[in-house]
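Yeah, one chain of the complex is gone here, protein chain that is, but the others are all in their spots.
And then chain A:
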Amino acid sequence: MARYDRAITVFSPDGHLFQVEYALEAVRKGNAAVGVRGTDIVVLGVEKKSTAKLQDSRSVRKIVNLDDHIALACAGLKADARVLINRARIECQSHRLTVEDPVTVEYITRYIAGLQQKYTQSGGVRPFGLSTLIVGFDPYSGVPSLYQTDPSGTFSAWKANATGRNSNSIREFLEKNYKETSGRETIKLAIRALLEVVESGGKNIEVAVMTKENGLRQLDEAEIDAIAAEIEAEKEAAEAAKKAPPKET
């Protein structure tokens, strides 16, 4: 097996591209990220490691704009993310220049995935070690979308998804609890999902919402704490209801 690690252009005898799989491992070690699509809103949430006291937290934004109507969150190697995001931002503007139209979410996802794939089929380079969650609104129809890409270069659309650390548990939670929501309900669902694997508190998660009218908005700590408190209260009420014996038969 060791022989097939060297150059990623080589398949292993059982059909694996090991470098790509190792890249996926790097993603699995990255911070948890979750994305949820509502009817009129899309929400991205990312686990935030506690910032060092002397660090300026504003310089480590994990959820970024690709254009006025598209945002991205990722899990994995942050340096790779920076390079990929820069290329994607240039492509968004280049598209506006050549066809006088903003990109669709699908187009830019296809571009990013294509870029990730290119680096799995060339000599002397390694794949990008990150999976991305891309959200946005279609510039004409106003339909919200959520897409995910991974180091192999595959992409697909999702109603809700998670990537990074413990993404399987988050995804299980979303599968059990997803329903079509809008506005604040969608934000609550995203935060609930993220709180399954992250210690509660506004300090440890970063949440951003995007609406058609107002673009991307980062939620501040106070807002996140308020919603987290609401979620806690709802959970306790549900527990209490379960424990109390049913009065009517």
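For the reader, a short list of remarks on this structure follows.
Heads up, the rule we're going with is that contacts are C-beta pairs under 8 Å (C-beta built on N, C-alpha and C of every residue); 3 or more make two chains touch, one makes a residue touch a chain; residues count from 1.
By our rule, contacts and distances are computed from a predicted model.
Of the names listed as "6-phosphofructo-2-kinase domain-containing protein", "Queuine tRNA-ribosyltransferase catalytic subunit 1", "Proteasome subunit beta" or "aldehyde dehydrogenase (NAD(+))", the one that matches the UniProt record for the absent chain is "Proteasome subunit beta". Touching the missing chain, out of A:V10, A:I90 or A:A229, is residue A:I90. Shown as candidates are A:S59, A:T98 or A:N214; the residue that touches the absent chain is A:T98.
Looking at chain A, the residues touching the absent chain are 83, 86-87, 90-91, 94-95, 97-101, 104, 106-107, 110, 118-119, 122, 125, 140.
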